[in-house]
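All protein chains of the complex are present and in place, except for one that has been dropped.
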Amino acid sequence: MDLNETSEESAFRAEARAWLEANVPTSPLPSFDTEEGFALHRVWEKKLYEGRWSAVSWPVEYGGRGADYIKWLIFEEEYYRAGAPGRVNQNGIFLLGPTIMEVGSEEQKEKFLPSMASSEIVWGQAWSEPNAGSDLAGIRSKATRDGDDWILNGQKIWASRAVWADWCFGIFRTDPTADRHRGLTFILCPLDLPGITVRPIAQLDGDTGFAEIFFDDVRVPVANTLGEENKGWNVAMATAGFERGVSLRSPARFSEAVNRLIHLWRTYADPTDTALSDAVTDVWMQAEGYRLHTYQTVTGMLEGRPIGAEASLNKIFWSEMDVRIHEIALQILGPEAERMEGPFERWVDGFLFSLSGPIYAGTNEIQRNIIADRVLQLPKGM
Amino acid sequence: MDLNETSEESAFRAEARAWLEANVPTSPLPSFDTEEGFALHRVWEKKLYEGRWSAVSWPVEYGGRGADYIKWLIFEEEYYRAGAPGRVNQNGIFLLGPTIMEVGSEEQKEKFLPSMASSEIVWGQAWSEPNAGSDLAGIRSKATRDGDDWILNGQKIWASRAVWADWCFGIFRTDPTADRHRGLTFILCPLDLPGITVRPIAQLDGDTGFAEIFFDDVRVPVANTLGEENKGWNVAMATAGFERGVSLRSPARFSEAVNRLIHLWRTYADPTDTALSDAVTDVWMQAEGYRLHTYQTVTGMLEGRPIGAEASLNKIFWSEMDVRIHEIALQILGPEAERMEGPFERWVDGFLFSLSGPIYAGTNEIQRNIIADRVLQLPKGM
Amino acid sequence: MKFSFTEDQRLFASGLRDLLANECTPAHVREAWENHTGHLPELWSRLAEMGVLSMLVPESTGGMGGTLLDAVLLFQELGRACVPGPVLEHMAVAAPALANTSWGPSLVDGSQIATLWVDNSPYVAHAQVADLVLRNDAVITGFSSTDVHGIDGGRQLFTIAGGTESTASAQVFGLAASDVMALASAAYLIGASERMIEVAAEYARQREQFGKPIGSFQAVKHLMSDALLKVEFAKAPTYRAAWSASTGASTAVRDISMAKALASEAAYRASRSTMQVHGGIGYTWEADLQLWMKKSWALMRAYGDATFHRRRVGASVLSK
Partner (left out) sequence: MKFSFTEDQRLFASGLRDLLANECTPAHVREAWENHTGHLPELWSRLAEMGVLSMLVPESTGGMGGTLLDAVLLFQELGRACVPGPVLEHMAVAAPALANTSWGPSLVDGSQIATLWVDNSPYVAHAQVADLVLRNDAVITGFSSTDVHGIDGGRQLFTIAGGTESTASAQVFGLAASDVMALASAAYLIGASERMIEVAAEYARQREQFGKPIGSFQAVKHLMSDALLKVEFAKAPTYRAAWSASTGASTAVRDISMAKALASEAAYRASRSTMQVHGGIGYTWEADLQLWMKKSWALMRAYGDATFHRRRVGASVLSK
């Protein structure tokens, strides 16, 4: 164990910090769930790409730096420290990209990865369906083979970024006779094809970060299949594992939020109120614990130990921590916590956003089942 | 609504207070889960009986005062206020007694109630079995008819007070062909009969408040059946409803514990530590809320509204409150919380005892299911 | 000692529930949100006609002459229906406090609308639709208001400026306006919580995953049972607070604080649990659940949050 940075790591951190200080927009961009904000975030992603910072852990040939996970964590720390914009192409760069590298063909890598790294193509996610939320195996949208094409029909929901994105990825039922997890195929699909209708879903805060996507005889080449036909579940689960494991919420996000909370506490709270200072200390410890746990996981990955159900532990931990951080902030804010707009709007908006954490990417209830079944080896009971 | 006492209620309170002040032992009795303590508690019960305070809510003819539930609550408040001994015959007076009054024959009432009120007969409970804990329907102990007798065979566990008690009551399978809740019969049985072996179970604190009871061809008259043959489940559930509803844990118990906690806090805690004072205030509000909720329930019962799943709400509420009260006390006690004996032993012992609350009389998990199914009308899902 | 409501009290509440079931559906509440007034004039008239707005105004000045104990079940019904606009402020404080002034008659018949500015907040809820704002010591009229975008569309939030002030008192039944509002909000939050739980239970009965209604899963059952538990154990304290306030009990302020602390926490828990039961749908603008959730998040902080009220209870019961 050596928790000091190597000189190489320190140099990497310094380089990232310098670049970010020089390039991060001085005032926050509008939400990427608006048309204007989406476009500005794409511009920012392009700038990141030009600096080779958009996908630091990717191989150099696809636009990355071949940084290991430790460096990825360092980059994330610097990124949040700099207050840089949200990552509009997160679905692509952190979720789909690694999956393509794992199971994609050489052609697919060539075609999709560089345009993803540069955010020329921004990706939306299309997994859930109205009757397949927590139970993804209940997928009904189907892809029917017609020569060299798939004909897609059905409906997806909770498709993040899909309102303004260029392409989406999702799983479709290709073998209607196979049950549940079998007979699904992972397919990539442009969002501007005939037969596609995207209906934005307004969230709690009124923004449209999600959409429904309706597929009505949408034709895409079979070459857009990722991984094996009828093995889409395994491909999706590989992605979901990575999503829930490390990259979905990097520790830096919460460390940064807790730092802002401590600043809020110092500015507005009664320092002698131990109930409140204990609460702030608790979330500081949680964010720090999450950071340390992630470094431990990532070292394990580098040493060849696969991440397993840790993904589920992480998901529960960060999502509940995120809610708690914002609850405390709102308590400190008092009457200001009732305003959607104003000087503290980021906290109120962050609170609303945090509430989606325990629900999406597999509800925390599902994650607890997974931990019980896989880690604790309790008997299945659904 | 009138939360002031009537003059009759005030007079009743004054009478109880005066009697208790004159009669409550000046130093605490030894635990009633020891032979000596059991005997001394029986003496105390006899004294209560002589003062007509052992079963205030029972009809006068059986040794009570015909007090309504409000008066019962008032009596309990005075009882705990006076620091009077634990009720060694609680299983009889609060659980079995009301059941006998509801479903027993006249002969049974004559035979069992006065001797119960006077604690000439102290009752143990014999419901659970090794394979029927939360799932009472899994009862395997059986009663086989032989002329005018039942022959009892099998094993009971978690029989409270059974180590020193005179009689016990329990349910036995009388129709082996009937499934689960059917074919059970409620039977009363002396504990000194041939074929009965009582094996004390040492609890966490080393005391033996529970026992296993082994029945080996034990012969009891069929006249000892309470309620209808093969309807023992309904009889037991009536008892369980009352137990969980109001009488198992009267509000006064917790109000008194919280008062002691506040005293502890005033004596030993840092009054500026809001985390701690908030915690103490919280349990004060809980005890007060439980008291008010009980007055509301009891008024409802007096006005003819039956108690239903409120029993389950109460059970969860008081058991979690009890744990919390003791957690806070132990936190205040610091190093003293590690001593089983000493000036603060009541708190440490009370902590251990509180941990049984969420488990016994139906685990809180089972109670949550009951609330979900009966109050919230959610679909069954076991 | 008797802890129950009279037949009359229950009947009035159930009459109000019937009215609101028709006149204040979620669609109506959304209408109030979407027209950016946070107010339903039609419903306001019905509430005036029924005597809800004047429940606490003495009969001698044209009101119903009710006590806070008579009103507490009404506050709860208003919460069940998520009634938008300054109804609590108007009925619980402004109308009775100003009954003997020249504003009295128009507040009793609802032809003028009052709101309050008695909290420590820099903001005034409902100012835009209000003809007058009652402060602890004054009535303000003719002010201008600026929308500061409150989270609850049924409780729009403003800063106000200008206007004319006239001396007045916001005391009701010898209680400070903020205490009366804490009691009214507590009861309203209980009604809102009950409704969130009902809505989520209904959803859990219908929604299937893994081939079963999600309400059949223990995780969902227990989430909802725990939410219900907190609401059920906030009720009796709230009714007791109403009784204490009605009878001038010396513990009235403590009892109100206990009610507001418990109801605020129960409502927050209910909002979290019912949203979790809803899953993704609960996170959308379309789901009606948001109406009650956002109301809860606003009212749990208004007129003193749980911490403020818990500390007041603590100051009362721990000292000596």
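Note that the chains are named A, B and C in the order they appear, and that numbering of residues resets to 1 at the start of each chain.
The criterion applied here is as follows: a residue touches a chain if its C-beta (ideal position, glycine included) is under 8 Å from a C-beta of that chain, and two chains touch if they have at least 3 such contacts.
Given the structure is predicted, the values throughout are model-derived calculations rather than measurements.
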Would you mind listing the shown chains in contact with the chain that isn't displayed? A, B, C
In the full complex, which of B:60, B:178, B:202 or B:237 touches the chain missing from this view? B:202
Touch with the omitted chain, as defined above, among A:16, A:184, A:235 or A:280: A:280
Residues on subunit C facing the left-out chain by the touch rule are 217-219, 222
Touching residues (missing chain, whole complex) on subunit A: 1-6, 9, 70, 262, 265-266, 271, 274, 277-278, 280-282, 284-286, 288-290, 292-293, 295-296, 298-300, 303, 310, 313, 316-317, 365, 367-369, 371-373, 375-381
Subunit B positions in touch with the non-displayed chain are 128, 131, 133-135, 138, 157-158, 201-204, 206, 210, 275, 323, 330-331, 334-335, 337-342, 348, 355-356, 358-360, 363-365, 368-369, 382
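In this text, only the chains that are shown with their structure count from here on.
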Core chain by centroid distance, with centroids computed from Cα atoms only: C
What whole-Å value do you get for the distance between subunit B and subunit C if each is reduced to the mean of its CA atoms? 39
Multi-partner residues of subunit A (at least 2 other chains): 275
Show the residues in subunit C shared as contacts by 2 or more other chains, in ascending order. 217, 220, 307
